[in-house]
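With one protein chain held back, the other chains of the complex are shown just where they sit.
Here is chain A:
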Amino acid sequence: MPMANDLIKIGDYIVIQKQNYRKLHKLNKPNSTIMLGRDSINLTGIACCPYYSIFKMISSGNKKNKEYNLELTDIAVNLKDEIDVKISGNDNRNIVDDGRSQKLTASEIENLKVDAYRASDIVETLITNSSTFHNKTEYSQDKYLKKKEKKYFEYIQILRPNLRIIAEIMYKLDANKIQGIRVDTLSQVISFANVYSEGVHLLYDSGSNGLMAAALLSAIGSGTSGKLVHMHPGNMSQKQALLAMNFEGEHLNRCISVNVYSVLRQFHQGCDTNNTSSEVIENSLKRKNDEVIDHKVKIPRLENDVISEIVPNVDCDSSEQTQPEPKKPKWHFDNIAASELIRDKVDSLVITCKEDPQNIFKELMEFVKPGRPFVIYYPVAEPLQQLYLTLRSYSNVAALRLINNWMRNYQVLPERTHPEVMMNGSSGFLLTGYILK
């Protein structure tokens, strides 16, 4: 029997996979609907099924609207396994592409799609009516089937998100939204920062949509003593990837997300709000209004509110009024907790920022214990080169390395193994080193 957390639950982030395409989705209610390409899929019935379940897409509407319901099925079949290809040619000398090899008309194919019971039936009919298919080499037949599979394949599978899958989905969807952090580089940040189940780890992140926090918190683990102080410049941290990991409360609560201004003010001045300069307050309030709106749309909150954060600056204390003291919000205690953690100094420092890393590093390096590592990620080399030169003259920084990664995937097939024709060319750069006494 699958364990409870192996079952798809309402409230979970889930990954919907259709062939090679994957999409991250928060299952907010039992009957939510998602768009996969041009298909609209109603997810009713997936809750309480085990992860890895495969569902058949059953057309629910009439001919043209692409609406589907799901039906739990045993196993997805490969077209290749279902269709028995009997004859194939040796080479392509007899193949002429005159656009007339398919005897069925477009509208006949369209009808077939509606009437056919299985995708393999459609493709089998297409093949039967193709004058060239059987002359094609086995290799091109394969390719043809793969292509058709993509078009008519009607199964989806629900996976449980984890760091590997989330990093891949986010990079593919829009690498710029995560500062171009590729999975190999991401994996090395965790290593070089020596993040593990113990100690206090410090992250400044202003551009990875929560991916870096997700990576570090995942390596810190559940049911351990490790903590993550997650500093960010906005009123709310970007958390998409962090939430998508479905961390349990105990685990997630060991990531303290704080606004960098508030926590450093708390640390240096003993108070996380600035009540001397009304100008600053006004500015930050303005900023808050702009940002909160667009964050509200993007960031779904968890039901139990464990990690919902309230805007720090908004409180900027009713200092003028002498009302009975209002109940302090959670962020205030977070600022205090985080500033105590950094006062005792941390075991690693990771920076993934959009800003020039120079000042941020100089301010945060003082919180790192001697002998502990730091890692700074930046999408291009120049700011890190500059920082490298600056740090080389510091007596309390050692073992500086500026590194870049290269990664390539392979197609592995009998007699046809070669590198994938496309590769992800941008991995970003890492500046790593150790803080000294």
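Following the convention adopted for this analysis, a residue touches a chain if its C-beta (ideal position, glycine included) is under 8 Å from a C-beta of that chain, and two chains touch if they have at least 3 such contacts; residues count from 1.
We take it that contacts and distances are computed from a predicted model.
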Hidden subunit of the complex - UniProt protein name among "Ubiquitin-related modifier 1", "EKC/KEOPS complex subunit CGI121", "tRNA (adenine(58)-N(1))-methyltransferase catalytic subunit TRMT61A" or "Adenylyltransferase and sulfurtransferase UBA4": "tRNA (adenine(58)-N(1))-methyltransferase catalytic subunit TRMT61A"
Residue among A:N42, A:N129, A:Q358 or A:Q385 that touches the chain left out of view: A:Q385
Sole residue of A:Q141, A:Q179 or A:S218 that reaches the chain not shown, by the stated touch rule: A:S218
Residue among A:E108, A:E198 or A:E340 that touches the chain left out of view: A:E198
Contact residue for the chain not shown (choose from A:K136, A:H230, A:R265 or A:R372): A:R372
Touch residues of chain A, complete complex, unshown partner: 2-3, 6, 50-54, 75, 162-164, 167, 183-184, 186-188, 190-192, 194, 196-199, 218-224, 347, 369-373, 381-382, 385-386, 388-389, 392, 398-399, 401-410, 412, 414, 417, 429, 434-437
